[in-house]
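Note sheet for the following structure.
In this view, the complex is presented without one of its protein chains, the others remaining in place.
So that you can tell them apart, the chains are marked A and B in the order they are listed, and the count of residues begins at 1 in each.
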Amino acid sequence: MSDYLQSILGGLADGCVYALIALGMSVIYSISRIISLAQGGFVVLAALCAVSLQSGLGISPLATLPIMVVIFSVGMIGVAQIVIQPAAKRATPERLLLVTVGMLQAVGGLLLIGWGNLPYTMPAFTGDAPVKVAGLSLPTQYFWLAGALAVSVLGLWLLLTKTDIGLAMRATASNPGAAALQGIRVDRMRLIAFGLAGAMAALAGTTIVPITFLQFTTVTPYAVAGFIAAVVGGLGSNMGAVTGGLLLGLLQGVFGRYWNADLAQLTAIALLVAVLVIRPQGIFGTPERVRR
Amino acid sequence: MSAMTATRPRARLFGPLGVAAALALSGCSAVAAAEGEAIRIGLIASQTGPGSQLGIGEVRGAELAVEQINADGGVNGQRLELITADDQSNPSQAVLQARKMLGRVDAFVGPSTSGPCKAIGPLAESAQVVNYCLSPGLKPEPGGWQWSASVATHDLTSRLVDYWKSQGITRIGLLTQTDSSGAEGAESTKAAIDAVDGMELAGEATFSPDAVSVTAQLQQIARHEPQALVVWATGAGAGVAFKGMGQVGLDVPVATTDGNLTYAFVDRVQNFLPDPLLIPATRDFWDPAEYPNDEVREIEANYHDAYVAAHGEQPDFGPGVAYDGVHLVAEALERAEGDAAQARAELEKITDFDGVVGTYNFSREDHRGLAEKDVAIVQATKDGFEFIGGVE
């Protein structure tokens, strides 16, 4: 029983990362209709940057978290301004997808050049000794990971529903033209969305890397898992992204007990894709979003 | 002599060639004549991309071998030349680079990994050029034009299981990554356990290369109470597994693939090294005291010392196979008196050839030439690889 629970917890840890990636994709998509597959790459990039910061400058692992969040939100705004916004002015959404795939590859290449074909990790934020609860062994980092997801979800919700920038962002998401007429700087709202996605990539990468090892090859599986989670949850729906991510991780963990890991992953994905047959708009998506 | 260089490439050119190869060659024949009287080996290695960790070392090892062969008078008095190309760890690039080289080179060494090796197989076959592939993952056809470097996975696992048996370990757990090398490791390990009386498989699980944690799999295995664990995974996957062992408190000897025989890898996972972490390894990783004779001792010293002098570090997996590959191919070309089409027959006749990876015995059926005798167990420590035992 306890190791059944352990599989579920392991799956949920994977799921937290997928959820954070999907959430970033969802925020970007809802405001700019761009599917940013590069989000998976930025998570690994943030992780390896944090590792280098920690080992190179001797900063404590926890202290790398706020640093990476700042660097990545500012960095993503820069990337959006320099690469994505200009491309978005000219390219069709399908072409833009290619642009983000290209960015994903570029991030992978950068990781290979900068860090080599090697796995990286760093110590846990609050010690490597796991907490023992009812026969379960929980690395304390699991709590940080769950916290990172909770903070992202809650923070995003507060921002969107309780502030006027959030209102302006929702207006932009709903109808950029009508929003612009009220004096909302639509381009700026899009940049903020990219900044938020950057912050989430940093949160995900920095909190996950102490539990695991990451290297440049992780980039694509993360992008794919995040994308599936976002689509199944309902592209553009934040609740959906989180649900999709956690569900994907959970199913993988549970199926992995009985089958080969590849088969488990395939089955989990197939099951979620089957959801799309019944609900093409995803679990939390609105049909309107699909049509647009 | 000049007549020979002129006929050498031609013999192949207008022999039973594929149309594509002929097209690729037509532009090159003038160049081939102009380049004169050297013997040329084309080295295709993954100098960039995921295989670069192997490829860069391979180029170094091959260059070292060419240098030493030329210093000893070349191949039948002719200078040996190395033409290198980067396949970017990509099969289609490997084919492209091999095409470009056809007609200019007398044999191929490389590529670095099994995908690109398989991709250029048909080309080597139709052009009738020897191809000494540097990946152990290739399974060469008897009598074909391709060779495969280093020992086969089943020889590695079989030596490992024998070693553990000698240590009184009988229950072996198995954790593998779901990629082609992991799958082959799993199969070979199970075959090796089956082949030895009294050994049994104690728990088995797989994980995908992007898994964040494998603690659940490790706990599943731990329930079977293994006395030792095989982790057939490279890179991040191996790291995740080692880390997970600490988390679930599974404290048993671990063995892993020779794909992890790199100093850089051990350095990355040094804080999570299982005690001990064993790797079945070829002779270039052994303790000099274990070499079979003085001749081998000299060959190994020649290689290791020159490599360290040139690059300031010990060679790991890549340089050794390329170094041997160049020596073997050069030996075959020498025996064939420079006739590339004869090189396959001559290479198949090479036996008892002492290289740095092991002692090669080729035949029509065996295009690998190494066996379990060339494997021993080393232990990965923070300071490098330490010889443990298992030599016959």
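As a working rule, a contact is a pair of C-beta atoms (placed from the backbone, for glycine too) under 8 Å apart; a residue touches a chain by one contact, two chains touch by 3 or more.
Following the convention adopted for this analysis, contacts and distances are computed from a predicted model.
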Checklist entry - One chain of this complex is not shown here; going by its UniProt record, which of these names is it: "ABC transporter ATP-binding protein", "Fe-S cluster assembly protein SufD", "Succinate dehydrogenase iron-sulfur subunit" or "2-oxoisovalerate ferredoxin oxidoreductase beta subunit"? => result "ABC transporter ATP-binding protein"
Item to check | Visible contact partners (per top-of-document touch definition) of the missing chain | outcome: A
Next on the checklist: So one chain is hidden, and I want to know which residue out of A:L110, A:L136 or A:L159 touches that hidden chain in the complete assembly.
Outcome noted: A:L159
Item to check | Candidate in contact with the missing chain, chosen from A:A180, A:M239 or A:L271 | outcome: A:A180
Checklist entry - Out of A:L97, A:L136 or A:L167, which is the one that touches the chain we can't see? => result A:L167
Checklist entry - Which residues does subunit A use to touch the chain missing from this display? => result 155, 158-159, 162-168, 170-171, 173-175, 177-185, 192
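The criterion applied here is as follows: only the chains that are shown with their structure count from here on.
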Checklist entry - Considering the complex alone, what residue numbers of subunit A touch subunit B? => result 3, 6-7, 9-11, 13-14, 17, 112, 116-121, 128, 130, 137, 139, 208, 211-218, 221-222, 225, 252-253, 256-257, 260-262, 264-265
Checklist outcome for this item: Seen from subunit B, its contact residues with subunit A in the complex are 49-53, 178, 205-217, 219-220, 223, 235-240, 243, 246-249, 264-265, 268-269, 272
